[in-house]
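Note that one protein chain of the assembly has been removed; the remaining protein chains are unaltered in position.
Labels for the chains are A, B, C and D, by order of writing; each one numbers its residues from 1.
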Amino acid sequence: MSWPMDMLILVFVIISGIGAITVRDLLGAAILFGAYSFLMCILWAIMGAVDVAFTEASVGAGVSTVLFVAAVFRTTRRTRD
Amino acid sequence: MSQHLPALPVIVPLLSALLITMLGWFKPRLSFPIALAALTVALLSAVGLMGRVLSSGAAAYGMGGWNPPWGIAYHVDHLNALVLIAVLAAALVGLIATRKCVKEEFAERIVPFYTLFVLFVTGLAGILLTGDAFNLYVLLEVASLTGYALIGIGEKRAPLAGLNYILMGTIGASFYLLGIGYLYLMTGTLNMADLAQRLPAVYDSHVVALAFFICLTGLFVKMAFFPLHGWLPNAYSHAPSAASILIAPLTTKVMIYVMIRLTLTVFTPDYAFDILDIGNAIVWLAVIAIVMGSALALAQNRLKHILSYIVVAEVGYMVGGFWLGNRAGMTGSILHIVNDAAMTLCVFLAAGALLTRIREDRLAGLQGMFRKMPLSMAALAAGGLSIIGVPPTCGFFSKWYLISGGIEAGHYGFVAALLFSSLVNVVLFFRIFEIAYFEPLGQGHGHHRNDPSPMAEAPTSMLAPLVVVAVLLVVLGLYSGNLVSAIIQYAIPAQII
Amino acid sequence: MDLIVSLKPLFAVLISILVVPMIIWSGNRPNLREAWTFAAAGIKFLIVASMVPAVLGGATLEWTMVQVLPGAAIAFRVDAFGLLFALVSSFLWIVTSAYSIGYMRGLDEHGQTRYYCFFALSLSATVGVAFSANLLTLYLFYEMLSFATYPLVTHHQDMESRSSGRKYILYIVGSSIGLALPAMVYVYGVSGTLDFATQGIMPSSVPPAVLMALVLMFLFGFAKAGVMPFHSWLPAAMVAPTPVSALLHAVAVVKVGAFCIFRVLTGVMGADLLTGIGLGTVVCYIAAFTIIVSSLIALSQDGLKRRLAFSTIGQLSYIVLGAALLTPQGLTGGMLHIAMHAFGKITLFFCAGAIFVATGVKNISDMTGIGKRMPITMTAFFIGSLSVIGLPPCGGFISKWFLALGTLEARQYVMLVVILTSSLLNAAYFLPIVYRAFFCTAEESKFDNRMGEAPIWCLIPLKLTAFISILLFLFPQPFLDLAKLAVVQILGSK
Amino acid sequence: MNEWIAFLAGKFNYWGFIVLMMIGIYAIIAKKNLIKKIIGMNIFQTAIILFYVSTAAKRDAGIPIITHGHGMSGHSARAVDYINPLPHVLMLTAIVVSVATLGVALTLAVKVYRQYGSLEEDEIADSIRARAGGDQ
Partner (left out) sequence: MKIVALASVLLCGGILIFGTAGFPDFGDPLSPPASHVSPHYIEEAVAETSVPNIVTAVLADYRGFDTLFETAVVFSAAMACFFLLRVFREDERSPSEKLYRHLPTGIILRIDPGGKAPQSNEFEPIDPTWVPHDMIVKTTTRLIIPFIQLFGLYVIAHGHHSPGGGFQGGVILGSSLILYALSQNLRMAIGRMGETVSAVFCAAGVFIYAGAGALCLLMGANFLDYAALSPLFGVDAIQARSLGILVVEIGVGLAVMSAMVWIYYNLASVGRHQEGL
């Protein structure tokens, strides 16, 4: 594990996390959340937690995002905050 | 088979829940009998467990045949056997009583309803029995997720209340998880007994203190301890009555059990009461919880809202009693877990019975109910008297221990809060009784009225369990002495006096 | 002293609970329903009376039901004092049942089945209080009585009874939970037991200030005794049907309050302990205050039942005073007053009810000349008044005599003055009624000369109680013996 | 100074988890949109997972899969060579729990939307008030 890489990805994770809760389009938020999950998955892979990373890739970045998109599709994309 | 008893109260309901889905999907009529059988077997094995604990002391069970620090162990002693019986019995009675109700409210959803409910009980039973801190989290999630669904299915504001419950509940559970993580980081183990052994070495580390606080905060959210109670009133009062009957008596009590277990077994009383010395502060929080819960209950004008806020106040009783840190207070707290389960079941069941005949639970709608539904109202009165704390109902005796614990600890604020809350309960319940007793045509002297409006009681399948529970309140009260001397006194560590 | 384990006390308490299902079951057949009530009342009295020989022989009957707390059980114990009280209340239940029939049918009241049920429950609770062996059992039946009487007080179910019921519950339950319960828990905490004992159970280590607080908490906590300022529920509760006021608010409920205070002062605190630190005097003065002030208020009341209510408040404090004197004569007087006042006051209430049934009149100012209309009733009223004032030839004289002796014995001369003043005041608020009823000119009279008494079911009980009031003056022996024995049991054989 | 840097760098993953947790809680409390709250809840959960995974880390150790495979009879694996597997196991569970919670939460959000036509908390509160007013 290399800590500069680790730290860099951590920063990206935080950025995408902040992005996911600030962006004013819920679909965008859902996609950013997917990105967040995927970056997190990379972070864990780097930290050697391969199984967790694998699960996060399929569950967090995959199914969760799809569920978010489905929910947004069934509700609304607009939001005021 | 008897060595497998600790596993049965969890496994049997789990398997049955799956059976309900697999068989009930094709034959929905089967779901109720399976659920009934499952809970009965679970209750019987819980009683068996209690017998075993009484005769030969605490028992342990290693899941998967692995020994504790490596595998997950179940651990049964007086404390959790008692709470387990209370929880399973309350669930069983609730299940029987709500049969008609469920049929009406969830016409096509009977199968998922019973599946979720049995899973809910599975989760609670697991929480009570497990001796592994992380396993507790998983079971907590089983119980919570099913609880969210059962609450969110209601009409009107229920989905929103359910969503709020999810958000708060998840924060609570995650805090607990984080606290366990801190403990794991400091000790490297998740087994409760093992944790208790390895923790003393790191007692001086503030990480352990932080872990304790985080866990406690999480549990406070889950048990709706004021001011973290926000989710409870709406969730319980907007849930369909079948769901609130089944959930309200159980969740908060089990969470209080977890708090007791964590403090007594994992952190040991020495740490919680002497090293951290936070007992006094938490009792003051409980005082606030009791006072605010009671005061907020006064401000409500719907039956189920009132009952929900009473639950909030009762949580304060149990938390405060436990943190008094003396034997009387803890006895009161543990006794009150059992009693409050029965009391809450009784009043919510009575409210459910009333709601089968009146659609709106505004207090004004209860006029003349004593004549219309005398038995249901009598049961509500019994529950109310028990919550007020009138002998010989069980509520009196737990309150007795709590008050004497408060006096013993010199914590007169807590005593005052308990009395205040009792008085508020008097006002609350007599307001209800008054409305239900006085009838719409209450003008003049009421002479010459020979046309009693027809009685319209709730269905017998609901009424019979209700009456049984109401009678049980008195029986529990009369035998609370035996309960304390045979069981509860062994549930409290000997070093607490 | 012999201890006899006996189920009798339990049966005496349970009999009127067991009859409740019967009453409900025969709710549609009034005659059968009232027969059940009579049967229960008769059996109850017989059970209680059957214990008299044993108790007079110096024995105590005991029955422990269940051990609910370590050192405190739900248990019954019949001693002389408890038996005296139970005897009075169970006998008066028979009489009141008869009166109820006349009254309730005479007015064609609604909800009569409910009425008889809760009446029976109240009597269970009353006898339970009388026979309780410890403070916990006492409290249990005390609360049971509070809740069982609520439907009776609010029987009319109109706005007035609603607000009275509210006041009733708030005062009675509020004070018992807010004051008596914590005091009781404290007593349990320091002494580890709640059983009544000959010289009390309080350990000597408790500081006087705490004792003082405890005594006051009990005194005001058992608000049924109507010690001021916790008295105003009683006038409010007069909205109840008159048999309820008669039995419960002149005998059972209020005497239960006084009985509780008696028990606490003598059985929990202990006479020697209280005398030692002069606490009895404090209670004496509180009682004296109530006696005088309530009599003064009674003077200004126009409603007959309200005047009787304030009179009751004053008379109750006589009993408290008797207990607080803590001398043998004083205690005897207090106990006797429970019985004597009961018969006198119930006669008065019966009369008030009979007047209401026959004429519909409630206020004293409307009763001018009623003596010609209802001579029997008003004669009984006169006898009752004499008994309550404490004049011979009525039972009330005897209890007041002992009370007066008690004040001398305790050297509380102020109390003697209080008793005498109060007797004067009693006369001042009762005798004008009698005077107004009989001695008036034909123009002043609001009634024509026709005789028009209340139904026979109303008349017989009030004649009976009036007669017994006189009889008790002539033959006070049964109660006097019990009271003397009780004093020995309370103070220890000195 | 160096100690300070070592302190910061030695635990930087923990700082990351705290920041993410704060983001999550902030979103749950302050955001009015229900979906945003749910995203916040998920971020909060992942933060805790990150914490656990960080506790598993071990310097100079490999992923927790025994490389020799079967039949390694002679020498057994040394603990220092492999990353601690236990937190990974726990976190697999936690991830699955979080997706399950997410599913139920989204379901309820959809239900709420169908009922009130909005996902904004304040608008929903307005419409609840309007309906309550309409009742009376």
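A few comments on the model shown:
The definition used in the following text is that a residue touches a chain if its C-beta (ideal position, glycine included) is under 8 Å from a C-beta of that chain, and two chains touch if they have at least 3 such contacts.
On a predicted model such as this, the values are computed, not experimentally measured, just so you know.
Here the chain not displayed is in touch, across the complete complex, with A, B, D. From the options B:98, B:122, B:294 or B:326, the residue with contact to the chain not on display is B:122.
Contact with the chain that does not appear here is found for just one residue of B:105, B:141 or B:434, B:141. Remark: the omitted chain is touched by one listed residue; of B:71, B:410 or B:493 this is B:71. One chain is missing from the display, and on subunit A it is touched by residues 1, 50-51, 53-55, 58-59, 62-63, 66-67, 69-71, 73-74.
One chain of the complex is left out; on subunit D, the residues touching it are 7, 10-15, 18-19, 21-22, 25-26, 29-30, 54-61, 63-70, 72, 76-82, 84-90, 92-93, 96-97, 99-101, 103-104, 106-108, 110-111, 114.
Residues 4, 7, 11, 14-15, 17-19, 21-22, 25, 61-66, 69-72, 107-109, 112-113, 115-116, 119, 122-123, 126, 132, 134-135, 138-139, 141-142, 145-146, 148-149, 152-153, 159, 182, 184-190, 194, 198, 205-207, 210 of subunit B touch the missing chain (whole complex, contact as defined above).
Throughout what follows, only the chains that are shown with their structure count from here on.
The distance from the centre of subunit C to the centre of subunit D, each centre being the mean of the chain's C-alpha atoms, comes to 69 Å. With centres defined as mean CA coordinates, subunit B is found 37 Å away from subunit A. Distance from the subunit B centre to the subunit D centre is 28 Å, each centre being the mean of its Cα atoms. For subunit C, the set of residues that touch two or more other chains is empty.
Among the residues of subunit D, those touching two or more other chains are numbered 87, 109.
Subunit A makes touch with subunit D in their complex at residues 1, 3, 6-7, 10, 13-14, 17-18, 20-21, 26, 29-30, 33, 36-37, 40, 43-44, 47-52, 55-56, 59-60, 63-64, 67-68, 70-72, 74-76, 79-81.
Across the complex, subunit D meets subunit A through its residues 9, 12-13, 16, 19-20, 23-24, 26-27, 31-33, 35-36, 39-40, 42-43, 46, 49-50, 53-54, 56-57, 61-65, 83, 87-89, 91-92, 95-96, 98-99, 102-103, 106, 109-110, 113, 118-120.
On the side of subunit B, the complex with subunit C involves touching residues 385, 388-392, 397, 400, 403-404, 407-408, 415, 419, 422-423, 426-427, 430, 434, 437-439, 442-450, 477-482, 484-485.
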